[in-house]
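Apart from one protein chain that is not included, each protein chain of the complex appears where it belongs.
Chain IDs A, B and C follow the sequence of writing; residue 1 opens each chain.
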Amino acid sequence: MMSIVEFLFNPWVRGILGLALIGIIFFSAVITVWLERKFGADIQSRIGPNRVGGRFGLLQLIADAIKLFTKEDLIPAKADKLLFVMAPIVILGSAFMMIVAIPFGAIVIGDNSYPIAATEFDISVLYLEAVSALSVLGIFMAAYGSNNKYSMLAAFRNIARMIGYEVPLGISIIGIAVMVQSLNIVEIAQAQSPLWFIFVQPIGFAVFFISILADMGRLPFDQNEAEEELVAGWGTEYTGMRWGLGLFAEYIHMILGSCLMVLLYFGGWNLPKFITDIYVIGMFAPIYWFIAKVVVVVMTIIMIRWALPRFRIDQVVDLGWKVLFPLSVLNLLWAVALGLFFGA
Amino acid sequence: MVGILEFIVFVLISILTIGFSILVVTARDIVRAALSLVATLVSVAGVYVLLNAQFIGIVQILVYVGGIGVLILFAVMLTTQELKGDSDVE
Amino acid sequence: MTGVIDSYIPVAIFFIVALITPPVMMFIVHQLSPRSKAERKLTTYECGSVPIGEARIQFNVEYYLYAIAFVLFDVEVLFLYPWAMVYINHGITAIATVEMFLFIVVVLMGYLYLWKKEALKWVK
Partner (left out) sequence: MGEIIENVSFTATSAIHEFLKKTPLQDLINWGRKNSLWFLTQPMGCCGVEMIAAGCSHYDTDRFGIIPRVSPRQADVIVISGYVTKKYLPALKRLWDQMPSPKWVICMGDCSISGGPFYESYSTVQNIDEIFPIDVFIPGCPPRPEALIQGFIELQKKIMAREDKGSEY
């Protein structure tokens, strides 16, 4: 028994098995796009896709994928071809590199819990923050590569927004780190076994939630893809699957951001011991619990998208620098006080 | 065995770093040069991780991609020199 | 190899996969999709008009001010990470807390200065 566990925790085996996570995340991105269209339709009192794949339009995304795969792939004549081709790789690569460090629930056997993650290391939260910043570079490459005015404006807005929200995001993460005294995301998730951090640090959660919405580029922070002003943002010149890859990367970012939110503030996969002690069901119960929470967060984000109007770019930057930054520092002081009270 | 693997990874990262840093000075497009510089700095992060300094490695990515890289790109986009893509040259 | 680097092996594997996946996908697309020889298809989109001038233009200096402010605060935030790991249970709790409090106050002074100088204002 132990040898199997040891074999599975060999980094090589873990890395290669972890590639399955990419498939799962791709699949869940497809489901999220479908959910976005169906749930968004519900919010706008429409019906949404219902012609292919039964009443709920389950095959709609398959049809879209087939179409995108057989659509012509254009590279504009004035484009910088290398950057144009590399940009989706960087955007998707940033999403892939985030998948590595995020644990998607855990299998609990007795007192031991084995997180389902491709890898674990001591500073995974910092790593996630660093790697997710790479996608900004990808968007800049896409915009500069396609040599389109709308794309350039989109890229500059995107960078201006990202740098306004990275600092509050970082400080709100420190607010958690000072309480757990660890940057390992597994330890952070396990530390909130009795009490979720959202109840301990409500201000920190508000800052984190808004910052991660802005980081993911979801409405009301999608100034870089404002259809009314900037056509399709960085993707204006991208056709077919090349654009589809970028779109998928954005949805993967959204799912992973939701996972991060659940892990940092909503208690991760922790369940009371009497549930995990049930013979087989209990072993896998934490995974279902984790997925359920992620689905709730994703649906909240989708609901926010369809319910709120878009901010102007100057309002966005002001919100980041002048409201969220002081609030995050305030939350840090509160977290330090709590950490001193309980930790020492 | 393991030492050899580490050596191979180190050589690969070094080649990447040197290659990108050569691109920095040879690229005709100033933005391509800036992006190659960012790529160079990211590959240096790989060396740090290989040296067991994982915190420094991650900080390298965070600061040099998120911060300095963006700063350089903005500075490049501020220059009065007429920007021309390599696609015109090739 | 020691234990620390071991946990980065999956990162390397994912990195390689991330590099390989999009080109493979684009190769499949290239085989399946129609291809046409049309110069007019490759013109730059600008709502149907002929684009005037280059898209790669000079940008406003305000972006640069934000970038400088971002680099400053980003690096300062990074100093907080190691401190958050060690300030409790290492026998330095009191002094570490006070010093970090002073550090944050200094950073906030700079922040207020930026605000006062209107460096954080989008359009002056």
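Here is the rule we go by: a residue touches a chain if its C-beta (ideal position, glycine included) is under 8 Å from a C-beta of that chain, and two chains touch if they have at least 3 such contacts.
Keep in mind that what you see is a predicted model, and the values were worked out from it rather than measured.
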Neighbouring shown chains of the undisplayed chain, as defined at the top: A, C
Selected residue (touches chain absent from view) among A:Phe39, A:Tyr144 or A:Trp243: A:Trp243
Omitted-chain contact residue, chosen from A:Gly18, A:Gly48, A:Pro286 or A:Gly339: A:Gly48
From A:Lys71, A:Arg218 or A:His253, residue that would touch the chain that is not displayed: A:Lys71
Sole contact to the chain not displayed, among A:Gly164, A:Gly204, A:Gly235 or A:Pro286: A:Gly235
In chain C, positions touching the absent partner: 30-38, 40-41, 43, 45, 47-50
Residues of chain A (touch criterion as defined above) contacting the omitted chain: 37, 41, 44-52, 57, 59-60, 62-67, 69-74, 227, 231-232, 235-240, 243
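By definition in this document, only the chains that are shown with their structure count from here on.
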Chain centre separation in whole Å, for chain C relative to chain B (CA means): 14
CA centroid of chain A to CA centroid of chain B, Å: 25
Where chain B touches two or more other chains at once, by residue number: 31, 54-55, 59, 62, 66, 70, 74, 77, 85
Two or more partner chains touched - positions in chain C: 4, 8, 12, 54, 56, 59, 63, 67, 70, 74, 78, 81
Chain C - residues contacting chain A, complex: 4, 6-15, 17-19, 21-23, 25-26, 28-30, 32-36, 39, 41-47, 51, 54-57, 59, 63, 66-67, 69-70, 73-74, 77-78, 80-81, 84-89, 93, 97, 100-101, 104, 108, 111, 115, 120, 122-123
Chain A residues within the chain C interface of the complex: 11-12, 14-16, 18-19, 22, 69-78, 85, 88-89, 92-93, 96-97, 99-101, 118-121, 123, 126, 144, 147-152, 156, 159-160, 163-164, 166-167, 170-171, 174, 177-178, 181-183, 231, 236-237, 240-242, 245, 313-314, 317-318, 321-322, 325, 329, 332-333, 336, 339-340, 343-344
Interfacial residue positions of chain C with respect to chain B in the complex: 1-2, 4-5, 8, 12, 54, 56, 58-59, 61, 63-64, 67-68, 70-71, 74-75, 78, 81-82
